[in-house]
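Sharing a structure, written as structure tokens. Questions coming.
As you look at this complex, bear in mind that one protein chain is not there, while each of the others sits in place.
Which chain is which? They are A and B, in the order written, and residues in each are numbered from 1.
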């Protein structure tokens, strides 16, 4: 493990780090397909629309196979099992893999003590996701550690989760991204990028973590299939999220006006030096 | 085809055109039933509540048959197939038709290359909708033209879609409404009404088009079953949407505050000269 601090100081609005990925998303307007839960679906779509991507969500008849292959990126949110089946998810994932479309796994609520549900996530995780993103408890559970989730919330700290996340990245070949007070992005070859910033209100907006999975898929859709490029993009998307959260936090009166300001900020950011 | 320009100049707030329909909705508070997708459901309900209608959404056991018949208007959004079945939709449509309740079809994502899904929409479209509304790609695909959709987004222009929309209206007997930078409302007997205005941010708010389908159903619910009256109402609802979007755009900071302002504007408008 070779820790590399990404943007070690407070993220600045003129940071070059999130700019290239955001500019590519705006230029390419990638079609991104998501199988996610109905609690997070609208926010996820709005986050993607704000950065200029073209999202479609849900498992209408024929969509998983067709859109899994057509999309530039796919995200699969395990809590999407409240409104889709494992079969739908596997169909989309298989289509994506066959078409070399990168996909993101979000193991929501893994490790909350529901064996049947965790087993489904393990089967999804075996299908070569490009990125696995989650909170500390979820990543720990998927890595084979203790089950510490309480519903969809983490009770573990980033510090506890990072070593297990490093092992999960190495074993699975996926980039592993852990959200928390600081976000950690871990590569299969042992790199670690830390993204500071963001705002605690992100945890008070339902679906904010889930929407990040969609945004990562949009980033992958406009990034060459190169491990280093993908790692840079995943970190850049986290930095973009943190930056938008900081922009929104100032004028916000609470988590709901924060959520509004957050999506507005994502739409305002252009990835240019004068953002 | 006899083009008639509706509100050929920028929509004015004292326009008499959207007033009567809006006043009737507020006065009658019609019960409007929708089978739509979970991404758009909350916005659709809030749009309808803002103008004083009484929406119910979803296919709980017994609802399609009962509410299809009880409602003043029904809207069926094809992307609702992510959370309901074709059977649910046909049950609601049959009940509506039997009770002479007008219904609106929104062929979301038709023409995106999913044959199984498009076939379902064709079967729904064969059930005598009063109005078919969609974006350019969707209307073109349903009219038998090329498949140009990318997920739920259009890649075609209004100009390409209008001739096919005219043919679809003539063949189906439905009013056909195409959303775009300008909206076009087409009647079975060849009339064409163009509604300018609106705002590009409407395309950055997930479900804004879907919610328009619900609002059209509310308009039909308070309009006599006369072709000319219905055409006027469908155009008026589009003008109302455009007017609210223009009101919201000024103070908005981005698409999320725009969405908030848009629903607020719909609630503020009373259909009176001093709106």
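Here is the rule we go by: contacts are C-beta pairs under 8 Å (C-beta built on N, C-alpha and C of every residue); 3 or more make two chains touch, one makes a residue touch a chain.
A quick note: this is a predicted structure, and the numbers were derived from the prediction, not measured.
**Q** May I ask which residue of B:38, B:75, B:117 or B:201 touches the chain that does not appear here?
**A** Residue touching the chain left out of view: B:38.
**Q** Among the options A:122, A:150 or A:171, which residue touches the chain absent from this view?
**A** Answering carefully, the residue with contact to the hidden chain is A:150.
**Q** If the missing chain were put back, which residues of chain A would it touch?
**A** Spelled out for chain A, the touching residues are 37-40, 42-43, 78-79, 81-83, 86, 109, 112-117, 120, 150-153, 203-207, 252-257, 259-260.
**Q** In the complete complex, the non-displayed chain touches which residues of chain B?
**A** Chain B touches the missing chain through residues 31, 33, 38, 41-42, 45-46, 49-50, 54-63, 66-67, 70-71, 83-84, 259-268.
The criterion applied here is as follows: only the chains that are shown with their structure count from here on.
**Q** Express in whole angstrom the distance between the two chain centres, defined as the mean CA positions of chain A and chain B.
**A** Their C-alpha centroids are separated by 33 Å.
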